[in-house]
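Note that one protein chain of the assembly has been removed; the remaining protein chains are unaltered in position.
Letters are used for the chains, namely A, B and C, taken in the order the chains are written, and counting of residues starts over at 1 for each.
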Amino acid sequence: MSDTPTTSAPAADTARVEREARRDDRPGRLALLRSSTGHNLGLIVALGLLCVVGVITAGDRFADIDNAMTILRLAAVIGVVSIGMTFVITGGGIDLSVGAIVALSSVWCTTIATQTMANDNHWLVMVGAAVLVGGGCGLVNGLLIAYGGVVPFIATLAMLASARGLAEIISERRTQIVSVPAFSDAFAKEPLGIPIIVWIFILVSAIGWVLLNRTTFGRRTLAVGGNPEAARLAGIDVKRHTVLLYVLVGVCCGIAAIMLVSRTTTGSSTHGLLYELDAIAAVVIGGTLLSGGRGTIIGTVLGVLIFTTLSNVFALNNLSVSAQSVVKGLIIVVAVLLQQRLARRSDVT
Amino acid sequence: MSDTPTTSAPAADTARVEREARRDDRPGRLALLRSSTGHNLGLIVALGLLCVVGVITAGDRFADIDNAMTILRLAAVIGVVSIGMTFVITGGGIDLSVGAIVALSSVWCTTIATQTMANDNHWLVMVGAAVLVGGGCGLVNGLLIAYGGVVPFIATLAMLASARGLAEIISERRTQIVSVPAFSDAFAKEPLGIPIIVWIFILVSAIGWVLLNRTTFGRRTLAVGGNPEAARLAGIDVKRHTVLLYVLVGVCCGIAAIMLVSRTTTGSSTHGLLYELDAIAAVVIGGTLLSGGRGTIIGTVLGVLIFTTLSNVFALNNLSVSAQSVVKGLIIVVAVLLQQRLARRSDVT
Amino acid sequence: MRGITKRFPGVLALGGVDLDVRRGEVHCLLGQNGAGKSTLIKVLSASYQPDEGEIVWDGESVRLTTPVAAMKRGISTIYQELDLVPGLTVAENVFLGHEVSAGGFTRRGEAADRSRKLLTRLGHGEIDPGRLVGDLSPAGQQIVSMARALSHDTRLLVLDEPTAALDQEEVRNLFRVIRDLSAEGVAIIYISHRLEEIREIGDRITVLKDGRTVATGLPARETPTADLIRLMTGRSIEYVFPPRPERPRDTGTPVLEVRGLAGAGRFRDVDLTVHAGEIVGLAGLVGSGRSEILETLYGARRASAGTVTVDGRKLRRGSVRAAVAAGIGLCPEERKSQGLLLDQAVYRNVTVSSLSRFAKGGFLDSGAERRRAGELTESLDVRPEGVDRAVRTLSGGNQQKVVLARWLLRECRVLLLDEPTRGVDVGARTEIYNLVRRLADDGVAVLVVSSEVEEVLGLSDRVLVISDGTVVHEGPATDIDESGVLDLVMEGDVA
Partner (left out) sequence: ACTSNAREDSSSDSGGTSNADKGSNDEAGDKVVIGFSAPAADHGWMAAITNAAKDTADNYSDVELRVPAGTNDVNLQISQVETFINDGVDAIVLLPFDGAAMTPVALKAMQAGIPVINVDREFDDPNAARVTVLGDNYGMGVSAGQYVCEQVGDDKNAVVAEIAGIDSLPLTQDRSQGFKDALAECGQNVDNRVAADFTVEGGEKAASNLLQAAPKIDALWNHDDDQGVGVLAAIKNAGRDEFVMVGGAGSANAMREIKSGNSVLKATVIYPSTQGADGIKLARLLVQGKSMSDLVEVEVPRTIQLFAPVVTEDNVDDYLPSAFES
């Protein structure tokens, strides 16, 4: 508060500004592009390697359009959940309850009551039920986290227990078989030779990409995840936005539940077991920051495809689930370590 | 305000300081004590309520020394894991792999090779094997996290997949039966009418309490969890300490594995399923901060007892596991919301 | 627009403050650290809700419930802590919260154009709106913050210490913009600790002290400096530096000896020595690398070359533990994030580096800990007393004393002080100066980094001037004055 060092201070800044300008020439727009495609490129290379292994070990059985469809069908359900998870994680949260929500939605939309209504009216009733239940669970999560101040990990852990319990109670632990022919027919179609659920996956990914990269909602998600205080000061209703994010992932779970119902022709409280871990793994491998503020839909899709292709290659080679589990763990660690190394290198040079 | 430079300095602060002093008289030693016992008191009241419910609904079948032992035996295994988890969480981390490590340790210490050695030498060989395997997995976790820079969630997620996969491979997915009579005999004892595994739980809790509250290790854990950068600059080897924390929880998992092996006379890759979620729930309910820097062993023990008693009361009353799951979710949320409310109130007044 | 009255007794940061700002004027807010300036403007921008008091805007009493409501009224704020999202681009940050969009879809081209215009108006058309804000320098980020504030239809612009990260050219630029705005009738609230800026740009001054208005409506150009300081501090003093003891220099081997220290890309060839009982100051520009030198010789950063010797023994590189074991202690620049365990008790913060001293076989004697920490904090006059109080509840100056107490307890041989009085108000500063000198007299070797040249010169026995990562001058503090130091750093920069 003295008046002497005053002139020195601003002058003193010149050097730094310039030096930083020098240092920062690099990570301009181009570099960013480079680094993010760089990351995706890494994932594509990994996927490519997996495919090469698949072709070598399983030959035509792997390199086959039907097999590609098999992989995509397998990827579709967990893929849709992972897209939702990408938003939540980018927004600085986490959702452990996705698998349980999938189970609850699948059960709810296949109860006798729902199916009767669907038969009487339209099969979309079932879709509506699943999406509403999913969104509702997400809403509860979101309210607890944003307004109740419960940390996401705990709030969604509680939802995990409750939603699966509820699914078991409603279904009485029975597998509920779909007997709405219109529903089954609608999902049996294969426009352009591609199964409906794969179309849904493609559609959800595309919408997710646009939503994250091209809309105010997406930009605000990055802001909320990257610096919630700044977002608040910028006039973003951070709490409401957080609620929306959890509703979004809930809706994705509802969609995934419908896909699973159509695929297995059943609703069951055992659907979606451990989806939370698979989805989080795919999202993180994809390059979304677990601490929020950076997210990539393309990365997530690639992450999902890598894990699905992995299990396909293992199955084609008659390898055990156990070995697959070990390899999966290794892939996660290696991928994250590599990402870190790359990030560091681009920092230093 | 005085005019002399030296004395005036504090004087400049006086107003604010006084204001704060007024606000802060409370959180002196006594208040600190009060608030933490306050929290534990809350847990004790909750446990008491559960017991009252138990007595009302199940009468003597609940209020019975044998039933108390049943509860304690059930609590012992997950309890030991939770004690370890308390340290990791207090130190600012998390461990999702505890269940998988329990499985791997249980399998490793019951392989034919280990059992042959145990029969030839001493049953402690099995204990050694379990503890070493547990500690080893913890070491890998710790190194990845501290030196590899992988976030704890991801590193231990990878370990979760790998360790359980490995357990399945080693055991070939078979249940391995213990045929070391000396081992079984040692654990069949009930000194003072209390089963060995309950003694182990008591012992581990006591050691955990002393370690966290009365040793330099515990103090450093709080520092590392509270502000890792400050801890590092204060001369604490944060990385090494982090590794030690994960080794510690790994060793706890090894001990838990031995307890489970003695209780079931088997090692199996299905042991310890979902222990990670149970342990985290117990730790958080107990009052340990998920973000690190504050931890309580007594709270954790109470948290474990609450969940175990809950499942006991449900069992005595023929209630379904689904309802229990729902209630568990509700308890977690209500407990955390209440803690928050209490914390806020003690902040404001 | 007049008559803003505000009371904010929640944390009692503001105890009934009056402030009135007129159309088209530049109104300066003055006050010590913690006087409540930032809190006041956060209330004004509806980032905090007041517990009492009212805001009168254009003659009518308004309730601003959200930051958006304030923005709608035309109140734009540039906060002291930069309020940008590093992961978003410049354009996205500028329009965060009021995105240029059509039906929810961002219109990136238009947003880029408009932010380019705003940046040009601020004299920084060269900043690419598509760049990530995290990649910009602090100065660049400050510009983005300005652009952000101007992106609204602003009638009242609040600037909380906007010049802290700017150089002279930038400041001139900023002032030009401010003058333009006030000519357009926009009211400005300007917060700064730099009095001469206030004289240059301000119209009227309001002085806050301890959350109360002690003077308002003072003419910015005419009010004497001494009056302002008296108003802010409640007394009339300048810094008082303790006298330097007269004694022969460079006796014996130095306690701390640094040879050829370099940190990758940041600084190089740093040689320095500190003797027992000596205070050595490192002067230089903000960002010249002084903190990094300190942290590197402390082992907290990896050195790419060079050696550090304490009492003739070479230290292992890159190990804080080795440094601490050898008797070095560091009071870091960012006290809260680097120095303290804010939620833990005072005594634990004091003893954290000397735990083994209170431990037998790893078991702590916390009674002894409390006693010893109590003695130390008492001798340093840490207020309020009580070693079980969470450090968070102490004021900045007292927190700094807690960090000092930590190293006193360790009886360290070398004390590294990085900006020891940052965020500490005038009175407490003097105390800290005296304390540091006392330590030196007890035989500790002290190395001080401060951005305030006056402080470095006044406190040190010997001064090293750092410019762009190299030592450009070394000599007794009495042989050089402020303008000398400034010349040196400028030359060093040109070279």
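Operating definition for what follows: a contact is a pair of C-beta atoms (placed from the backbone, for glycine too) under 8 Å apart; a residue touches a chain by one contact, two chains touch by 3 or more.
The structure presented is a predicted model; accordingly, all values stated were derived computationally and were not measured.
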item: Option touching the unshown chain, where B:53, B:186, B:202 or B:319 are the choices; value: B:319
item: Options A:242, A:266, A:325 or A:339, residue touching the unrepresented chain; value: A:266
item: Selected from B:104, B:260 or B:281 as touching the chain missing from the view; value: B:260
item: Touch list for chain A against the chain that is not drawn; value: 58, 61, 64, 66-67, 70, 73-74, 172-175, 177, 195, 260, 263-266, 268-273, 311-312, 315-318, 320-321
item: Residues in chain B touching the chain absent from view; value: 61, 64, 66-67, 69-71, 73-74, 77-78, 168, 171, 173-175, 177, 260, 263-266, 268-271, 273-274, 311-312, 314-316, 318-322, 324
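Methods note: only the chains that are shown with their structure count from here on.
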item: CA centroid of chain A to CA centroid of chain B, Å; value: 30
item: Chain B: positions in contact with at least two other chains; value: none
item: Interface hub residues of chain C, defined as touching at least two other chains; value: 32, 426
item: Residues on chain C engaged by chain A in the complex (per definition of touch); value: 32, 45, 47, 66-68, 71, 77, 79, 82-88, 92, 96-99, 101, 104-106, 108, 128, 130-132, 135-140, 148, 163, 165-171, 193-197, 225, 229, 232, 238-239, 264, 284-288, 426, 451-454, 467-468, 482, 485-486, 489-490, 493
item: List of chain B residues in touch with chain C within their complex; value: 1-3, 5-6, 8-21, 23-24, 27-29, 32, 210, 214-217, 219-220, 222-223, 226-227, 229-237, 293-294
item: In the complex, chain B residues that touch chain A; value: 96, 144, 148-151, 153-155, 157-166, 168-169, 173, 269, 277, 280-281, 284, 290-291, 320-330, 332-333, 336-337, 340
